[in-house]
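Heads up, one of the protein chains got dropped from this complex, but the rest are sitting where they should.
We call the chains A and B, going by the order they appear; numbering starts again at 1 in every chain.
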Amino acid sequence: MNLSSIYERLIVLNSEYARCINSDQLEKWPDFFQENCLYKITTAANVKNGFDAGIIYADSKAMLADRINALRNANIYERQRYRHILGLPYVVEDAERECAVQTPFVVIRIMGSGQMELFASGEYRDRVTVLSADELKFAERIVVCDGDRFDTLLAIPL
Amino acid sequence: MNLSSIYERLIVLNSEYARCINSDQLEKWPDFFQENCLYKITTAANVKNGFDAGIIYADSKAMLADRINALRNANIYERQRYRHILGLPYVVEDAERECAVQTPFVVIRIMGSGQMELFASGEYRDRVTVLSADELKFAERIVVCDGDRFDTLLAIPL
Partner (left out) sequence: MNLSSIYERLIVLNSEYARCINSDQLEKWPDFFQENCLYKITTAANVKNGFDAGIIYADSKAMLADRINALRNANIYERQRYRHILGLPYVVEDAERECAVQTPFVVIRIMGSGQMELFASGEYRDRVTVLSADELKFAERIVVCDGDRFDTLLAIPL
């Protein structure tokens, strides 16, 4: 596909990321990241208070793959579905080889009963490496959630 | 409007589609489709189980127009409003004359009382015909809903 700007490529990257998770192709999810990367789920309150730990933390693509394996092998009968809706990327910094980007998201959970609920909202704070005109990877994706209910949040990647 | 890529044109197509429904210009809705087309509303569960029927099914633009006529003539006092929010298109396949595209959506329903609720979420699975640089039409739009509550879902197009 012939894309015309870095902004458009960031939009496409995010649409592919959301689709990977929504269509349950989780094995492909680590491929969005660099070998050495940072993936973290945290909350706005944690960020504000300077807490660095995060709810989920991985610093390599291998750790992300492990996480998916664990998820697949856990005997959880998941009848719920998730739907990620991403907003438009905001480019904080745009250098030749790397962009800093923030993108808002909302995740809806649909229970087996058909009931829908707002599950999570927040923003991605990313550093995206531009490997080539057609290949962008996350060097860093910090998922900053607005709220801090995390009982079942661990079930799927955000 | 001078658009620079097929991706951008797909975004514009979707924004026009959502706006047509949200602004209650339903008579223009069939114009987004080819004369011979497929429009279907179904659920993720149906798709998974190989059920082909769908909740709503139309295979021509004329059938879509009939549907809007029926809706307008039905004596339903609709005080609710709907708000479609579309995510970013994911291009599955991009040929010269046709694209396969998937686009997530969420529909919010606003009751006369002002109460808001999540009404539906899911994804469009489209085949879009590129008639000319400025004219795209749906050859196929399959609306795959995440949930399967459909009591009043029949009221408006998705």
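Here is the rule we use: a contact is a pair of C-beta atoms (placed from the backbone, for glycine too) under 8 Å apart; a residue touches a chain by one contact, two chains touch by 3 or more.
Small disclaimer: the values here were computed from a predicted structure and weren't measured.
S.K.: Which of these, B:L26, B:I41 or B:L86, touches the one chain of the complex that we don't see?
M.R.: The single option touching the absent chain is B:L86.
S.K.: Sort through B:E93, B:E117 or B:D134 and give me the one touching the missing partner chain.
M.R.: B:E117
S.K.: Just the residue numbers, please: which parts of subunit B touch the chain that's not shown?
M.R.: Here the touching residues of subunit B are 1-5, 8, 11-12, 14-16, 18-19, 22, 81, 83-86, 106, 108, 110, 114-118.
S.K.: For subunit A, enumerate the residues touching the unshown chain of the complex.
M.R.: Listed in rising order, the touching residues are 4-8, 44, 85, 87-91, 94, 102, 104, 106, 118, 120-123, 146-149.
Assume only the chains that are shown with their structure count from here on.
S.K.: Distance-wise, how many Å sit between the C-alpha centres of subunit A and subunit B, to the nearest whole number?
M.R.: From the centre of subunit A to the centre of subunit B is 26 Å.
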